[in-house]
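I'd like to ask some things about the structure below.
Note that one protein chain is taken out, while the other chains of the complex remain in position.
And then chain A:
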Amino acid sequence: MRGGQGAARAPVIQFTNCRILRGGALLREDLWVRGGRILDPEKLFFEERRVADEQRDCGGCILAPGFIDVQINGGFGVDFSQASEDVGSGVALVARRILSHGVTSFCPTLVTSPLEVYHKVLPQIPVKSGGPHGAGVLGVHLEGPFISREKRGAHPEAHLRSFEADAFQDVLATYGGLDNVRIVTLAPELGHSQEVIRALTALGICVSLGHSVADLGTAEEAVQSGATFITHLFNAMLPFHHRDPGIVGLLTSDRLPAGRHIFYGMIADGIHTNPAALRIAHRAHPKGLVLVTDAVPALGLGNGRHTLGQQEVEVDGLTAYVAGCSVESALEAASLHPAQLLGLEKRKGTLDFGADADFVVLDDSLHVRATYISGELVWQVEEARP
């Protein structure tokens, strides 16, 4: 239950002995939660004259907003781009398993697929609040099929599309509807793409640029039409060139609409991007960095052959890498920035008063020790038994 009349009678929980991420810094403060939301303890003290009903000692850990993953193709054997009869169970399984990684909200991502897949799968992935059952679904991320042939990466060539004359209708026909869609990745150099970007933006859908050979000018135009995100910066786009930085140049472009800046997704596993390149991007534009997993169905499984949409991929080993920026910066890149990208920063990705109480308890090495959604414990690490 969130907010509303009953909230005032809901129990007040005070998380003590912790450091919370607030205002871009880790502060030695207690976190107060009531009715699934972060509570202002000062108001509680002076106006309601109440103390906490329950105190929980966090053992000196860090409390950060729950992570938000806006690009995840599946995991634990589930592939969101497969047209199965019961897509819902697959989404639910992933939603539940990612809780242990501190993810409290996510956007299931579909790679380039044939029409039948979109028509079958999309209606089965509704927006859903998180809870003990799993992380919340914020909406679907459609990566493709309106992307560049040369930069398709792992996407199947046979199913790539370009826009027909009546571009937006073509989009609707391809996806079969945009009801549960939150983000669309497309290549802005395709003909008619600007009108598509404008139409999608007008519907409140976040448009992202990716898998593209666009130059900087085209990319800037796309942003002026409403695009706000770059899908996995550096990957599947033209490399930075000093005379035409391409999409990468959006990070420091002065041709973006006033008051807006671009967000860019980065897969910080040390493989997709050299750590030095990651640092260049971060230093050029720290406020726009959004950490994504771009996880594949093989996440959580062993080595071997797995499907990714219509392709098969080999998985060999697992690597993780930390960028080397400050802890606070990294945490914001995984929570606040994706929330800002999706316009949710009042409720998600933050521990400000009134926000949803979705947060993670981390030790100093940033390992997840517990995950909370709406102030309810939904996952915690198994303590070693003596």
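Everything below uses one rule, namely that a contact is a pair of C-beta atoms (placed from the backbone, for glycine too) under 8 Å apart; a residue touches a chain by one contact, two chains touch by 3 or more; residues count from 1.
Just so we're on the same page, contacts and distances are computed from a predicted model.
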Legend entry - Listed names "Phenylalanine--tRNA ligase beta subunit", "Glucosamine-6-phosphate isomerase", "Putative GPI-anchor transamidase" or "PAT complex subunit CCDC47", with the criterion being the UniProt name of the chain not displayed: "Glucosamine-6-phosphate isomerase"
Inset, instruction - Return the single residue from A:V51, A:I271, A:A284 or A:V381 that touches the missing chain. - result: A:V51
Inset, instruction - Would you write out the residues of chain A that touch the absent chain, in ascending order? - result: 30, 41-42, 45-46, 48-51
